[in-house]
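Take a look at the following structure, please.
Every protein chain except one is present and positioned as in the full complex.
Here the chain labels run A, B and C in written order, and each chain numbers its own residues starting at 1.
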Amino acid sequence: MTKVFDETEVKRLQEEVCEANLELAAKKLVLYTWGNVSGILREANLVVIKPSGVPYEKLTPSMMVIVDLEGNIVEGNYNPSSDTPSHLELYREFATIGGVVHTHSTYATAWAQAKRGIPCYGTTHSDYFYNEIPCTPELTPEEINGDYERNTGIVIVRTMRDRDYNAVPGILVANHGPFTWGKDADNAVHNSVVLEELARMAQLTISINQDITGIQKVLMDKHYLRKHGKNAYYGQNGNKE
Amino acid sequence: MTKVFDETEVKRLQEEVCEANLELAAKKLVLYTWGNVSGILREANLVVIKPSGVPYEKLTPSMMVIVDLEGNIVEGNYNPSSDTPSHLELYREFATIGGVVHTHSTYATAWAQAKRGIPCYGTTHSDYFYNEIPCTPELTPEEINGDYERNTGIVIVRTMRDRDYNAVPGILVANHGPFTWGKDADNAVHNSVVLEELARMAQLTISINQDITGIQKVLMDKHYLRKHGKNAYYGQNGNKE
Amino acid sequence: MTKVFDETEVKRLQEEVCEANLELAAKKLVLYTWGNVSGILREANLVVIKPSGVPYEKLTPSMMVIVDLEGNIVEGNYNPSSDTPSHLELYREFATIGGVVHTHSTYATAWAQAKRGIPCYGTTHSDYFYNEIPCTPELTPEEINGDYERNTGIVIVRTMRDRDYNAVPGILVANHGPFTWGKDADNAVHNSVVLEELARMAQLTISINQDITGIQKVLMDKHYLRKHGKNAYYGQNGNKE
Partner (left out) sequence: MTKVFDETEVKRLQEEVCEANLELAAKKLVLYTWGNVSGILREANLVVIKPSGVPYEKLTPSMMVIVDLEGNIVEGNYNPSSDTPSHLELYREFATIGGVVHTHSTYATAWAQAKRGIPCYGTTHSDYFYNEIPCTPELTPEEINGDYERNTGIVIVRTMRDRDYNAVPGILVANHGPFTWGKDADNAVHNSVVLEELARMAQLTISINQDITGIQKVLMDKHYLRKHGKNAYYGQNGNKE
């Protein structure tokens, strides 16, 4: 921790992370104290995260815990989320992400419990996630009994090895639940909400047609590239505003 | 574009289309910026449509983009919905419609992803849609890589060729989601809400009885004609009001 | 119509029926103008029913239409619900009922579309409905093309012939949806809400265990009689209040 620590920037991040946590509750992705959102200040290598076990309705910005990338508490009167080491692993390995979310949202968790990745069945999916949303393999007994939360992060990174984490901003951890990430905390929550809806649509899709195969690759590419990359033409980028 | 352009009429249509878009959000058929509603002023061949990628809570009537039937922006500071060419194709081919809606509503999208039309299983369905709500075939790679959004409109029109678009005011685009239409923007939204409920009922119906076949034709006719056509006797038409 | 017509009583019934219709909307059993509730003034043989095709948010007590048991409008500026003849048939045949409800509620309609009665799978069911909630056979083409709505009532009565309509206060009409009844309009709505929840639980039950058979008869009897009949001991009847 030799970097300079900008108090104003950290306060702004605490507000942003607090609001993102509240948005998780507003979108009904969490019950009680379940789930957590974090954000990172890359220039200072500081991560701001929800305190462990505190109900959403009691969260205030100053309760958000500030930790460094090794998990040491830099400031805060609360224990950080017990899932903090998973978040930190993702920040260390996914260089351009600014926010991480973990939930036990109902449909995404059901796919994680079924130990199945979510196939890309339509354009709603490929508007946000390029191809399958993978499911990690199970952790080994050694990984579980060792540094469990960090190993959860490691198995995520390992599973993403051959994928572009910008194009697949989320994953299912087997028998556990979803993690998503994004350019900031708010965007990571957005991806969590979308992932939950995709999980719901996919569960319904296979209930209607058990023999369904995924979307054509050419349509998947079309929709993904309509919203992402240099030739994107969705939205108001570069418009007359 | 030699037709006269009546500003008052266009403003009224912008208000109507804005309100119809908000109704889509109120009925929970859309998440974030998903979905779009348009309306047409037939006497001027002007279409009013939601701007692309703007969240529903920020929409105001003056943000609704005005385009001609070729898709040229006539007035507006925003890009129109990226799905505009699909809407325009429907207005060109379905001469009497006044509004078009596209959503990714959960159950209708699941049927579209399952690549199955929704069979007519009951009178709730035949009160609004005469017979099956069809699902288009997949677009070809050439159609996808070409003028994609316009080709989406073309495959809808092609699939509807042997059907009466007034009696079947909606369709599923394979791997994508539903489009509906109606006599105006509000009516098209109404049909979207009904289609989503029919998709939900149908998914449940086949989960309860996998061998179910559709409704008797005579009952389908009875309910459709009870509400539509010159012998309709549902509602308050011609009553003492 | 030789009976005396008590204006105060009829007004009170219009208020009760209006409120019961609004309760149907509040409990989310209906979309738009779907569904209808009626009540009867037995001493005058007058039935009060929702006007046809009017949205719930616009209903007021004075809009409730007053008809006699033959369906003649006694008072009212609106057409009565197109399902009025079905209601009247039930009032004529089920001597002690005071209210009737028809909806297209999602889960009950799915069972009706699947053409299956809802088996009694648990005590929630037998607290309200003794044994299966039956599904009618399909109407014949002659019944459909004839006096359709009255014939719907007739097939309900025929299906209930060997059952006690007080112990089974509701039914599914094949390919259509549920009808319920009760001692008054409010109670009939209560039974509609319960029927919908039973339909939902039953759909889930068979999805969890496809080989499930119903509840033991002795347990069904126990729960039904715990709440109904002269030895009932549920609730506050005869307590110290």
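To be clear about the criterion, a residue touches a chain if its C-beta (ideal position, glycine included) is under 8 Å from a C-beta of that chain, and two chains touch if they have at least 3 such contacts.
In this text the structure is predicted, and so the values were computed from the model without any measurement.
Touch, as defined at the top, links the missing chain to these shown chains in the whole complex: A, C.
Although one chain is not drawn, the whole complex shows that of A:Gln113, A:Asn166, A:Gln216 or A:Gln236 it is A:Gln113 that touches it. Residue C:Tyr121 is the one among C:Tyr56, C:Tyr91 or C:Tyr121 that touches the chain not shown.
Listed here are the chain A residues that touch the chain not shown: 31-34, 51-54, 77-79, 82, 104, 106-107, 109-116, 138-139, 141, 144-145, 148, 175-177, 203, 206-207.
In the full complex, chain C touches the hidden chain at residues 121-124, 190, 193-194, 197, 200-202, 204-209, 212, 215-216, 218-219, 222, 226, 233-236, 239-241.
Criterion: only the chains that are shown with their structure count from here on.
A rotation of 90° superposes the C-alpha trace of chain B on that of chain C, rounded to the nearest 5. Computed from the mean C-alpha positions, the centre of chain B lies at a distance of 34 Å from the centre of chain C. Chain A and chain C have Cα centroids separated by 48 Å.
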